[in-house]
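Removed from the display is one protein chain of the complex; every other protein chain stays in position.
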Amino acid sequence: MNLTLRTLFICALLAVCLRTAVAADSIPIGFHAPLTGFAAGDGKSALQGAQLAVQQINAAGGIKGRPLELVVEDDQARADQALPLANKMIGRGLRIVISGSYSAPTRAAAGVFQKAKVPYISAYGLHPDITKAGNYVFRVSFTGEVQGKAAAKFIGDNLKRHRVTLITLDNDFGQSLSAGFRDVASRFGLTIVSERTYAMGDRQFGSVVASVKHDDPEILYVSGYFFNGGPLVAQLRAGGVQAPIVGTEGFDTQDFIAIAKDAAEGVMITTSLDRDSQAPAMRHFIDDYQARYKVPANMVAAATDTAVTVAAEGLRRAGSDDTAKIRDAIAGIRDFDVATGRITFNSHGEVLKAAQIQVIRGGAFHHLATIDDPVLLAPPAN
Amino acid sequence: MDYYLSVATFAALNVTLALGLNLITGFCGQVSLGHAAFYGLGAYAAALCSTAGLPFPASVLVGVLVAGGVGAIVGFLALRVREDFLAIVTMAVGFVFLGVVRKQRWLGAEMGIANIPSTLSPLAYGVLSVGAAVGVALLSLHIRRSWMGRAFDAVAQDEDVARSIGINVARYKVIAFFLGTAAAGLAGAIYAHLAQLVVPDAFNFVQSITILAMAVVGGLGSTLGVALGAIALTLMPELFRFVNDYKLLVYGALLVGVMRFSPRGLAGLVQRFSGRALP
Partner (left out) sequence: MYYGELLLVGLVWGCTYALMALGLTLVYGLLRILHVAQATVFTLGAYVGVLTATQFGSLTLACIAAALTAGLIGPLIYRFVYQPVLNQPPFVPLVASIGIVIAMEDGFRLIFGPYGKPFDHGATLSASYGVGGLNVSAIQALIVVIALALVVALNVLATRTRVGIAWRATVGDRAMAESFGIDVQWMRYLCFFIASVLAGIAGMLIGLLNGLVEPGMGGVVSYKGLAIIVLGGLGNVQGTLIASLLLGIVESFGGVYLGDYMDRDAIAFLCVIVVLLLRPHGLFGHSR
């Protein structure tokens, strides 16, 4: 081999070694989200939220000087994709993994991570069974039932309305929200006039709108994501439905307002993000997200940001590679300030925190109320 | 190690599914665009049995029989309609299955059936899946060479001629459907215990098309071709990281490309270049 070639070869070898050396110093955190497929919108938000958290943590010195590194996988929001991915991540020796995905893939993967004793944090997947997989599984968002209860209290106590129609998205998200709502409805003096359901793929709600006008409730409680909730709310208003609308965290994104436009004015949502918050961690997240991505923050991103922050905290407190220690460190988190509020874990890996009620005024989200009832919002403990 | 095992297990399940479809569409010429529904039927039936306390082998058997049974009924439907209509009817069966299952509380509605008891180790599932795939492959090869295979072939080529030479077209169509869907049910039953969770969305139209893609790329009618096609399409996203981001784009493009340039798939290519047919 002539001199030039040999030099090039050595340089390449050095480069590879150095790269691996640098990589070896960082702490990898597993992360999976639906980057392709029907849920790609939420997947993108999820990834951005996680990347923001990593950037912020690394800018502040990382974990005892070592930077965090996200190891990202695409699960297309499918359980059968998530399973091999879970095994892949375990095979790579990842000490902690975050799910930035919907409930079904999270639930499937949870069992695998539990068996392998790798701590697993679900950012926004709300299926109750996720945390039932075992003590290595955590969730940093409300379960559906708890959110539904918060909404019921808000409608009964704060808004003082009584005749409600539920418009429920027919999936685990919507169904658990409605279940929670129904559970405590009578406690807050609410009568459920009717419940209308719709499917994930629906964008035209003509028959729902007609039915709601027929039912004539005082107020609507609507579950859904921005891509069905947006058209739904727009069509409700266009169809002449005047009743106030309370939505859920699925609407907590600027995309919802972009789609529903004028119809979004006055819509209230139960969520964990407060745009008007002065709490440092929440403010930090909201401002930095806007600055980095040039679009307003949303709930999915806030959830993954929180999950990464919690994971980093667990790694920091554990001070070691031992997954059992990391798990215990996370489980011991109390009154920890994150992008979605102040959280405390219970013995089943669920969080207790306040619920925020935001309202849309002038095309943006603003604070309306806070529901801070620890008994009502107690996460499931069975 | 676990990762490779996991991928191999899913590849084996996909082979089972694709071979089942091959029996119906490749051997007997009945286009079926709803195969995922039978995958789902097997999975749900097995899940219900296991959560009710039945032992694993019994659950799997129930899954196979339920899928095969419903498949036979669809086979009867196939008797009434032909070709293009059949493709649409099978597609309709897939959508109706999904639409109905999503709404049934006793099937867990959208949340599906969770916490399915799993008694085997990952290695055992891997062996079982591979065993199922091999079993269905051997069955296919046997049928190919048997009288039934010839009857299927005749039905696939020209129904009227087949009938005129005394072949009971109806019987063979139903048998093809039964066998193919039973295979799908087997895969489904194993999947339910492997994933310990069944949700409706895992058995939608895209899944039916994915299975079809595997069979078509491999070469409809060729057992080995279809098996290879299934393995290749399962491994593809894992082997090529960049494909992962464009997975569906590549899948779709592959389907178009294969149909355009080699409608007989991989097996067709092999035949063209080597002059010999792939079994």
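Letters are used for the chains, namely A and B, taken in the order the chains are written, and counting of residues starts over at 1 for each.
FYI, a residue touches a chain if its C-beta (ideal position, glycine included) is under 8 Å from a C-beta of that chain, and two chains touch if they have at least 3 such contacts.
Quick caveat, the model's predicted, so the values are computed rather than measured.
*Asks:* If I consider the whole complex, including the chain that's not displayed, which of B:L13, B:C28, B:A43 or B:V89 touches that chain?
*Replies:* Reading the full complex, the residue touching the unseen chain is B:V89.
*Asks:* What residues on chain A make contact with the chain left out of this view?
*Replies:* 36, 38, 40-41, 43-44, 170, 196-199, 201-204, 206-211, 213-214, 227, 230-231, 234-235, 238-240, 255, 258-262
*Asks:* On chain B, what residues meet the omitted chain?
*Replies:* Missing-chain contacts on chain B: residues 25, 31, 77, 80-81, 83-85, 87-89, 91-93, 95-96, 98-100, 102-103, 205-206, 209, 212-213, 216, 246-256, 259-260, 263.
Note that in this section only the chains that are shown with their structure count from here on.
*Asks:* Where on chain A is chain B touching in the complex?
*Replies:* Counting only chain A, the residues touching chain B are 35-37, 74, 76, 78-80, 83-84, 87-88, 90-91, 103-104, 107-108, 111, 116, 127, 129, 132, 170-172, 174-176, 199.
*Asks:* Show which residues of chain B lie in contact with chain A when the two form their complex.
*Replies:* Per the stated touch rule, the residues are 1-7, 10, 102-103, 109-112, 114-115, 122, 191, 194-197, 199, 201-202, 238, 244-248.
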